[in-house]
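The complex appears here minus one protein chain, its other protein chains still in place.
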Amino acid sequence: MTATTTEPIEPVDPHSSTNHESAQSELGRGWARFKRNKLAFGSLIFMGVLIVVALGAPWLAPMSYTEQDLTGRLLAPLTDGHLLGTDQLGRDVFSRMLYSLRTALMIGFAAELVALLVALVIGLWAGWRGGRTESLLMSFTDVMYAFPTYLFSVLLVVIMGRTVFAIILAIGIAGWVTQARLVRAQVLKIKNFEYVEAARSIGTGGVAITVRHILPNAVGPLLVTTSFAIPGAIIAESGLALLGLGVAPPTPSWGGMIVDGYTYVLAHPHLIAAPLALFSLTVLAFTWIGDGLRDAFDSSEEDSA
Amino acid sequence: GSDDGGSADNNDDSGAGGSGDEPQRGGTLRQSMLPVTLLDPAVNANYSFGQIMMIGLWEGLVVADANDPIQVVPGVAESWDISGDGLIYTFHLRGEARWSNGDPVTANDFEWNWKRILTPGIAGESSPSYNRDRISVVGAADYMNGEIDDFSSVGAKAIDDATFELTLEKPDPDFLIYLSQFWALPLHPATVERLGDGWLDPENWVSNGAYVLDEFRVNLGAVLLPNDHYWDKDNYYIDRWEITFNDGGTTADLLSYQSGDLDITGRIEDDLEAVTTSDVADELMSSGTNQYRHLIALNSRHPALHDIKVRKALALAVDREALGGVGKPAIPGKSLVPGDVEGSDEVPGVEYDLEAAQNLLAEAGYPDGEGMPTITILDFQTSPWVEAIAEMWRKNLGLNVVLDIVELGVYSEKLNVPVHPEDYVGFMVTNNSVQPPTVVGAAYNNLQPIRTYGMNLSPPEAVDDILDELGADVDTAQIAAKLDGKRHPEVEQAVELAREALAQTDPEARTSLAIEAAIARDESYVSIPALWGGYFLLVKPRVQNLKPWFHTSVMSTKGVWIKQ
Amino acid sequence: MLAYVARRLVRLVLSLIAVSIITFGLLQLVPGSFSDLAEVGSTALGDQTSGDGGGDSLASRYGDQVPAWEQYARFMTGLVQWDMGPTFKYPQSSVEELMGEAFLVSLSLAVPATLLTLLVAIPIGMVAAVKKDKLADYGSIFTLTTIQALPGYLFALVLVLVFSVGLGWLPVRGWAGPEYMVIPVVALAVQPTAMLARYVRSSMLEALRDEYVVAALAKGGSRRTVLVRHVLRNSLIPLVTVVGPIFAALATGTVFVEVLLGIPGLGRLFTLAARTRDMPLLMGTTLFFALILMVMNLIVDLVYGLLDPRIRHQQRTSSRWRRPRRAGLLPASQLVDSRTQGGRDDGGGGSETPSPDVSAADGTEVRR
Partner (left out) sequence: MTSAHAAAPANVTGAACVPEPRESALLSVSDLRVSFTKPRSAHSTEVVAGLSMSVPAGGSVAIVGESGSGKTVSMRAMLGVLPDTAHVTGEALFEGRNLVGMPEPDLRRIRGTGIGMIFQNAMSALNPTRTLKVQLTEHLRWHGIASGAEARRRAVDALDRVGIPDPERRIRMYPFQLSGGQRQRAMIAMAIVAGPKLLIADEPTTALDVTVQRQVLDLLQDLRRDGLAIVMITHDLGVARYLCDDIVVMRHGQVVENASMRSFISAAQHGYSQHLLDTALDVTTAVGENDIDDDPVEDVTATTALAHPSPGVGGDQAELLVVRDLAKVFHGRGGDVTAVTDLSLTIPRGETIGVIGESGSGKSTLARLITRLTEPTAGDITFGGTDVLRLSGKRLKAWRRQVQMVFQNPYGSLLPHQTVAANVVEPLRVHKVGTKAWRRERALELLTMVGIPESRADQYPRQFSGGQQQRVAIARALALEPALLVCDEPTSALDVSIQAQVLELLQDLKERLGLSMLFITHNLAVAQRLCDRAIVMANGCVVEVASTDTLFTRPQHPYTQALLAAVLPIRAELPPRSGVTAALDRVPVEQEGDLVEITAGHWVRTKRSADDFAKPQVLTQKGLTQA
């Protein structure tokens, strides 16, 4: 076989001059394609609203999330000015839901940030250095991969306590493994691209190549997995809550609300329905965004775009 | 000596169903409980559920009376004599008592079992079910400690096949009640000797109770079938007793119960509220209230809680009527002696008095809560009533209150801290019972080991001195001894009174001293009582004639029948 | 081939040792010991007895006074002899006995759940792929993504509420007969089904893009024949890389569903062990989990090799993995990575398949 492998008949023709008008970066093109995906774009807007609501919870929530009214417990929605009723301690479910949103988003984003940081350090390091460093790091990753994820979360929460911070760390640290593998795979892939070789031939150093050239081009897939991992982290918190290891009260969290609500599921279904609905919508929004991102960055899907 | 014996026939008492129908034979009783890990009465079985099964599988000399919590009725012993000085108990075994393999139950079997219970290493010296602090059979403690090896010097002897004798060190009016508890149930000596641990296998099962074990699966459940050789089998109507183990929480059980998969469940304690708000609330059965939920002050270097005025203010600021609403079906509990305990009406307890509380706090130097440290409430699970108390303190006293809900392991570690630092000031949440349900039983609670019972509210320096003196690895009893005289005076008094009460042999004096001790304990405000409750079961109406034995949280199936 | 398996086995053992060390190390950090907890439990759990005090005779074997390394050594020696001894919580049963029973339970759910997954997911994925960009495709993708995104325990809840509480057709919880298996099996299968169906779809689409499909059509094959003989076959081969981990995840038990539905499976045992600090049981279950996962990965790789002649060839001809060159084929793990990226890692995820050896710094030249 010779080196003259012409590109297979790939319908999108890089030589064509049709797209000369709009100057776009890789990310820019992804964004353009992403915008065309109505579901994903809608989800993004919804997410924006959620973030605003979460940030504005102290102003938006009609009541404090801790304030109890022992005479007005387990009220049905729309009674006594409680939009979604009250819980077993007479606290306003709606207000608690808004604050839970805050907790959830905080956990989702922060935990993934932790996971991503660890993953980037390990993945980039292993992928770029190769050799012994890589086998060592990847063996470690493989071992961690064989661990049940939630064992880690459970033990870490136990060690660090049920604070939001601890739960973020617990979920983040338990979740870096897949990301690290992905980063490494990306690095290995990109490392073999000619432009990395080209950068080396120019005299660019290893770190600079990794940070300036490999990382930006690995961002697409990472963005995708991250947007899937964020709802994963939110779900993980609710799972911990199910085991009695979620965020400690009185800080409201969806996991806690769902667990509490499940207790009253037959007599007062509204207690579980409302948080569960918002929880599911949030998780779904992230998923749709992730899906949209994947389609936007996956060049093999281009023909459908 | 007097013969308290007599045949107990509970059948004529109406049970849960409240109908006067003739009992019907047959049917399966399906019950759910926390997983039982081990069915050896001699080894510590902390879970009441295990005891429910044990009480069905074996029969001791005497049996608790379902109708009167502080009385016993004959079991294997048809009758018994008590010597005039109250020290020697002679039990006359009934001739028709049989093991499930047909062997007769003899006094030698009991002697063998007593030896087993007391032998170090078999039952496990670290977890004796036999409580040497409270039951004082001659020589038993020494034998257990390994100080004597000759069992013949222990006061537990078979006189002949049908006569068994126990000798006490000092008279104890509650002795028979203790004896009715699960730890005194007899194993079949021959089987245990032949099989070792294999006796636990359902295939090899031999016991002398109303049931035999047909199936036992870890974490899953057990099946009990009637024992054909049981002498009183006519009073047991159920064909099959199916037990499922559930560690999945209340809701799961409640749903099973509601959809008709279960007849009885006791797995509802975590979230009684879910039950009381459900449509099966009226099927909830409760034993008498001999439990109390309270907050115990933790020792801290911060002076606030060392001031009785502050503690009293906190106790007075709790609106127990409101708590009763949150903690249903538990009821407001104003004292550390629950309402159904004999003599409790003489203990006045704490009343809600907001004004007094605010004044006290001001007097102590914290007007409107100013200057008070953050109060932490330590717990390992969330309970609405605790959150409610926190909110009351915040609202009524202007305090900063946080809940420190931690995982059980962390909880246990925090309890092990003898003195918390300045910034950790607060209480732990706990639930205790008075056993036996008498004020004298309550007096025992005054003497409980320090770290779990908060009687160590002593000046931190005193605690430090003791720890320095004793080193790190000392047991709680030693510390308790060293603490004498160094506690805060109000605490000291409560301990002293309890000691006196227990040392008394005269029942009347004993009771009145115990009442004084209980009042002293309440008034030391080391524990803040909140709620009283009993042991709760959800029981389907078709299950007739069921009576929980409230003082041991156990129920018996004697006389229980299922309406088809 | 044999050399390959042997090498993998050696690695597996080393990994297991690493897992055991990490688990044990973490346990040392965790506050509270079994006896502490038992003691607190006896008084604080709202469960009263006359007997006070706590602890266990076992504590003397693994108790506080025994140095950590010795406890570890004792456990590991036991493990090697397949006699891990009694657990703290169940002094009368041995770790291996408990795990064996629980594993059987988990297995009897995992097998039907996996089968159900395959039976449902493959047709759905196929239809979606063939009807790409049509309503059926959008509809199914929408539904599948939704299902995949939601927390797994939700389905168990819904099923219980509808079929047990609402309709009363099935028992709410427990483990006593075939009727008790329906809800857990379905609940367990829902998410893997969604994931697998999506996987089948993209795998099919990928295969459909391949030129040999056109080639087969150009030879005169009907669409159906080509679909079945070439596309389906080729796109199902990579499925083993997903089905393996799915099965492993199911067979190691799924805590939430087990706890919720009262199934005495491995997941519950494991959670119990973690919560009560039952060291032997926790070590045993963790190692067992890791073992299953790794063995499944090994099986996946071998099966993948059996099914895919290219990889079979590699496994046969070299004792070590070589990056397949110029043949346009990727190691199985990368197939998984590239296609399931996005799926949350619920135990599925990539297997550690033939990839690792792309590693050498001088990785072979890859052309675009």
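By written order: A, B and C. Residues from 1 in each chain.
As a working rule, a residue touches a chain if its C-beta (ideal position, glycine included) is under 8 Å from a C-beta of that chain, and two chains touch if they have at least 3 such contacts.
Quick caveat: nothing in here was measured; it's all calculated off a predicted structure.
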The chain left out touches which of the shown chains? A, C
Among A:R33, A:R184, A:H213 or A:H268, single out the residue that touches the unshown chain. A:H213
Where subunit A meets the chain that is not shown, the residues are 1-9, 13-17, 19-20, 23-27, 29, 193-195, 197-205, 208, 213, 216-217, 304
State which residues belonging to subunit C touch the missing partner chain. 133, 210-212, 214-222, 225, 229-230, 233-234, 237, 307-310, 313, 317-318, 320-322, 326-329, 357, 360, 362, 364-365, 367-368
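Everything below uses one rule, namely that only the chains that are shown with their structure count from here on.
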Based on the touch definition given at the start, go ahead and assign the chain network to line, ring, star, complete or other. complete
When the centre of a chain is set as the mean of its C-alpha atoms, what distance in Å lies between subunit A and subunit C? 22
Roughly how far is subunit B from subunit C, centre to centre by C-alpha average, rounded to an integer in Å? 43
Taking each chain's centre as the mean position of its Cα atoms, how many Å separate subunit A from subunit B? 48
Quick one: which residues in subunit B touch 2 or more of the other chains? 255, 258, 407, 409-410
Which residues does subunit A have that touch at least 2 chains other than itself? 158, 262, 265-266
In the complex, subunit C residues that touch subunit B: 30-33, 35-44, 46-57, 59-60, 89-93, 98, 101-102, 160, 164-165, 168, 171-176, 259-262, 264, 268-269, 272, 275, 277
Using the touch definition up top, name the residues of subunit B that touch subunit A in the complex. 250-251, 254-255, 258, 271, 273-274, 277-279, 322, 325-326, 381-382, 384, 387-388, 391, 403-407, 409-410
Could you please specify the touching residues of subunit A with respect to subunit C in the complex? 1, 3, 5, 8, 39, 130-131, 134-135, 138-140, 142-143, 145-152, 154-155, 158-159, 175, 177-178, 181-182, 185, 188-189, 191-194, 221, 224-225, 228-229, 231-232, 235, 238-239, 242-243, 262, 265-266, 276, 280, 283-284, 286-288, 290-291, 294, 300, 304
